[in-house]
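Only a single protein chain was left out; the remaining protein chains are all shown in position.
Right after this comes chain A.
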Amino acid sequence: MKLLTANRLDDGRVIYWAEGGETTGVLREAARLDAVMAETALARARSRPDVFVNPYLVEAIDGVPSGRDRIKETIRATGPTVGNSLPHPASAGAR
């Protein structure tokens, strides 16, 4: 199973391909794609450069990043694990 992810053009935030070609910033809402669906979604994301910057596919098991890049993809999904970017009352655009 694969997930499709990218950064969103206007603010650079992490996004995922969701059902129906929608985008979501929430990992658990990402569409779980078989090999054929994944390639189709990737082609469609590439055709929407006004939203998807550098789209690519991520290995996942039960919707959770797996494989060699699992730590990186988990951090992309959940945000920095430490420091001043953790939820902050003054945060602008945080999700």
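In this section, contacts are C-beta pairs under 8 Å (C-beta built on N, C-alpha and C of every residue); 3 or more make two chains touch, one makes a residue touch a chain; residues count from 1.
Methods note: contacts and distances are computed from a predicted model.
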| request: Refer to UniProt and select, among "Cytochrome b", "ABC transporter permease", "Sulfite reductase" or "Sigma-70 family RNA polymerase sigma factor", the name of the complex member that is left out. | output: "Sulfite reductase"
| remark: Those residues of chain A that touch the unshown chain are 7, 9-14, 49-50, 53-54, 67-72, 75-76, 79-85, 88, 90-94
